[in-house]
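Of the protein chains in this complex, all but one are displayed in their positions.
Chain naming follows the written order as A and B, and within any one chain the residues start at number 1.
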């Protein structure tokens, strides 16, 4: 059964300002967000993720392009006519109203009956575990509680899509972790499509069903967290999410489902995927530090495929794993290698040791750019 | 569609701003323009003005005197009044600065936020009370047989009446009293924004209190100090109430001179010219300040 798209964003461009001062906040962005999924827009500040969210909410109108909500064109529709609701970054709770007043506001605006409103407010407040807090003012609540009120206020309207603009950024680390779990629970329980904006890659990986990585007003890659982490297609994506080593090389011949790549630093590695490229092309490779193994150098071993020689520069102990920076001749930056400490704390290698890096084919990701 | 949206926003904004702009534009800007126009009209024989008859007489009168034969000779009377106004205003600014700066510093250094706000509030209160009444209080204090006179005589400090009321000195005291809060508030505002770690850095680098004050605090509070000086100087220059109540007939200021042209002297063009000159001086001072400090980096107020 094909999943319905909750949101279809087609070729959206948003320009702020005019003439020489014009800023392209969004540049021909297209995205499809499926019904019921937890979808994240991830990117550094200024990448356009919040602008995109504001276009969905209706606070801004796109310069060009179409936004569809379940097939309906949202063009020109003001925010108060859109069946979507927003959880604001700073919560934007009305300070002159009680918690219940805040939660009831949207329902009152939609002219619900008083009794229904009261029932719904209670229901939603207990959903976010704030039953009994209805008569308090927002200023009397902690940051985490205010966050829950903001969620309740938006969810009370049963929006077709819930938009969340960096809702956890104001919370401290511990509370943030709690709210991440809480948000995920609410999303599963209500079945509402969540569109979540964040600059925190860890938050994006742990919470999302799918995410889009954005930079400079463009969507670079869309996929599940595993796809984005394991198979980044762009240098920016690989670099922004987790640690990555970049190596340059020339694509060689394919054989037995593996493609050889001749590295600029000398030596060969192989990979399984290089569909976007042809033989003889210069490519950039992304290699995650934890996918590389370290071996001691023994005299008879030669320079065979998938192995590089280097010298340990620094060793940093992290508890669960140990991180090595390995200098390789003619490579300007050392290669980062992370090895799990299965044998306990003692590192087999010390600074100044000669080592060999083993880079298996599944660790090598050929980037598009 | 976007253009239509922008048009309707413009229409809304215009509608919202219209009443205020009409009030101030119609009953302030227009009268000021009219005043400038009246200043170049011929004086009417029995007061008022001769419409359509232009004359530079009002501006000539400022420096020259016309005798019965119609020939001009220099007359420094009015110039002297302007000069007195400037000197008195300048002295007032210095007095206010001397008392106002330490006061602002004292308030800014208070630990207790509540106490600090209370002090600031106490600085502002007099501004909102009646200027006449506040100057009247000084008549009680300064007049012969007044509180100060009696106290001085009782202490044996004086044998004769002190005779300070109706002198420029009394005007200085009254002006300082009237506009002192205008000095403290802007200085306090810039001191409050000052990062005190900068002063600690100065201490750390070997500056004693006096030099930390002179080299760090004062330069960084300069926009506030200048603002305070202008805010005191401008209303002093145009003061009417204080010289009227505390000054004598021999210590007129510009304000009294202007009023006089619409009262006893019945010379509207001259009064309008004086008003226009005062307005020009004030606006120039304001503009100079705006250009120097609003744009300069780190010089926000």
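As a working rule, a residue touches a chain if its C-beta (ideal position, glycine included) is under 8 Å from a C-beta of that chain, and two chains touch if they have at least 3 such contacts.
Criterion: contacts and distances are computed from a predicted model.
S.K.: For the complex's missing chain, which UniProt name, "Fe-S cluster assembly ATPase SufC", "Protocatechuate 3,4-dioxygenase beta subunit", "Spermidine/putrescine transport system permease protein PotC" or "NADH-quinone oxidoreductase"?
M.R.: Missing chain, per its UniProt entry: "Spermidine/putrescine transport system permease protein PotC".
S.K.: Looking at the full complex, which residue from A:139, A:173 or A:350 touches the chain that isn't shown here?
M.R.: Per the contact definition at the top, the residue touching the missing chain is A:139.
S.K.: Which of these, A:70, A:105 or A:229, touches the one chain of the complex that we don't see?
M.R.: Touches the omitted chain: A:105.
S.K.: Would you mind spotting which of A:95, A:115, A:280 or A:319 touches the chain that isn't drawn?
M.R.: Checking each option in A:95, A:115, A:280 or A:319, the one touching the absent chain turns out to be A:95.
S.K.: So which of B:62, B:86, B:106 or B:169 would be touching the chain we can't see?
M.R.: The single option touching the absent chain is B:106.
S.K.: Determine which one of B:13, B:66 or B:292 touches the chain that has been left out.
M.R.: Per the contact definition at the top, the residue touching the missing chain is B:13.
S.K.: Could I get the residues of chain B that touch the absent chain, sorted low to high?
M.R.: 9-10, 12-21, 23-25, 27-32, 34-35, 38, 98-100, 102-103, 105-111, 113, 116, 121-126, 128-134, 136-141, 143, 145-147, 150, 177, 180-181, 184, 191-196, 199, 203, 209-210, 213, 217, 234-235, 237-241, 245, 254-255, 258-259, 262, 268, 271-272, 275-276, 278-279, 282-283, 286
S.K.: Spell out, residue by residue, where the missing chain touches chain A.
M.R.: Answer for chain A: residues 57-59, 78-81, 84-86, 88-90, 92-96, 105-106, 109-110, 139, 153-154, 157 touch the chain left out.
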